[in-house]
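Of the protein chains in this complex, one is absent; all others appear in place.
Lettered A and B in written order, each chain numbered from 1.
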Amino acid sequence: MTETEFEAYVQGGGAVETGDPMPDEYRAALIKFIEMHGNSELMGVLPEREWILRAPTLQRKLALTAKVQDEVGHSQLIYRVVEDLGKPREACLDDLIDGKTKFHNVFHYPTRTWGDVAVIAWLVDAAAIISQKALLKCSYAPYARIMKKICWEESFHILHGRDCILALMTGTDEQRELVQEAVDRWWGPLMQFHGNPIPADEDPMYRWRIKSQANEEARQQFLDGYVPQIWELGLTVPDPKLRTRDDGVWEYSEPDWDELKHVVTGHGPKTQERLDLRRWSREETAWVRSAVLADAA
Amino acid sequence: MIWEVFRQEREGLPFQHGGSLEAPNLVFAEAYAREFYGRRDESFALWIVPREAVDEVREPYVAEVFDRDYRRVDGYSLKVKLKEARERAGTAGAR
Partner (left out) sequence: MSAQELLALADDELILGWRNSEWTGIAPFLEEDVAFSSIAQTEIGHARAWYELAAEELGTDADALAFDRQPDEYRSARFVELRLVPDWAATIARHWLYETADAIRISDLKSSDDPRVAGLAEKIDREEIYHRMHADMWADRLRNEPRFAEALETLWPYALGMVDGAQRDRLCEGAGREPVTPIERGEHADELRPLWEEMTMVRRSIPGATW
């Protein structure tokens, strides 16, 4: 198959399996995209895991542990896909820790209160799930298949998030304030999360059907789904321009694209600290991998 | 070592590929397969197989040039013959 034929094949809905011939650029683009997803799941664990230890009830402790466990599990599924494409897990972890590869903006920020825990499970996960659902249609079949399992497991996280938020919003004034304060801090990163609006036409990620949803479409879907939920609880969003037009499209203040770029290139408030934690725990447990996984680094 | 995990969603259903995982031996692979494909009670049973034991065959059908309609449901046309047989038996029209 020529590149043109390959492009026509995937655009026509054709699926690509691991052993199939594929253009080098397609393989490279896949690895880069999927690796970043794996990195994000793995780094996303770090802001949340501290709160497992601090959870205020046994039920929340269990639910949060299960959620974080799922995310580790997702990173396993995702890195396995990358490994089968040709880049071993240890190489992915090396590059992540050395700052050579990226992970999503939201995981570079601090979590300060239980309000953050609830808002992350409610809104940040929601933003991520919108992108993940779009990936169910990815032309690379092994990735589309794991996305099915991932989306199914994420459905539990949404319920947990909603439950935490509702408990806080029906609690004391102080608890309600925790939520509002967290929403105020997370709104900026949330609006940046889906990336700046770029036209799909020229982007190879769309031509190859790796991505099938434009960034702006994802953001609009998020706003459609969640701003009403935010407002109905009596919470405010820190953007005076946020509103729907007559045609239903959401208008909002331009997100800070400079901040997004700055953060994902490794300069977020918590980037270094979290990468250092990964480096440290990896070094301390290297002997275990040598002892147990014969061909590990 | 990489192991492939096949899972049976419910009793009696076919085993379907669930995913793969890394483990040093079968004992570890089983422990991890349980976790990944069973911790939510989502599988009735699992098969765990070393990846190298799985032989993949792509485009399995070997004979595709000559028509083999006798192997397909649409290769049979019974309407005309049934009508004739019923007329012979005097049962045409009776239902």
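Just so we're on the same page, a contact is a pair of C-beta atoms (placed from the backbone, for glycine too) under 8 Å apart; a residue touches a chain by one contact, two chains touch by 3 or more.
Just so it is clear, the structure is predicted and the values come from calculations on it, not from any experiment.
Which of A:T65, A:Q132, A:N215 or A:Q229 touches the hidden chain is settled by the complete complex: it is A:T65. Among the residues A:V45, A:A126 or A:V183, only A:V45 touches the chain that is left out of the figure.
Residues of chain B in touch with the missing chain: 21-24, 27-28, 31-32, 34-36, 39. Touch with the hidden chain on the side of chain A covers residues 45-46, 49, 51-62, 65-66, 68-69, 72-73, 75-76, 79, 89, 113-114, 164, 167-168, 170-172, 174-175, 277-278, 280-281, 284-285, 287-289, 291-293, 296.
To be clear about the criterion, only the chains that are shown with their structure count from here on.
In whole angstrom, the spacing between the mean C-alpha positions of chain A and chain B is 34. Residues of chain A touching chain B in their complex: 19, 73, 76-77, 80, 84, 89, 145-146, 149, 153, 292-294. On chain B, the positions that touch chain A within their shared complex are 1, 18-22, 24, 28, 35-36, 40, 56, 58.
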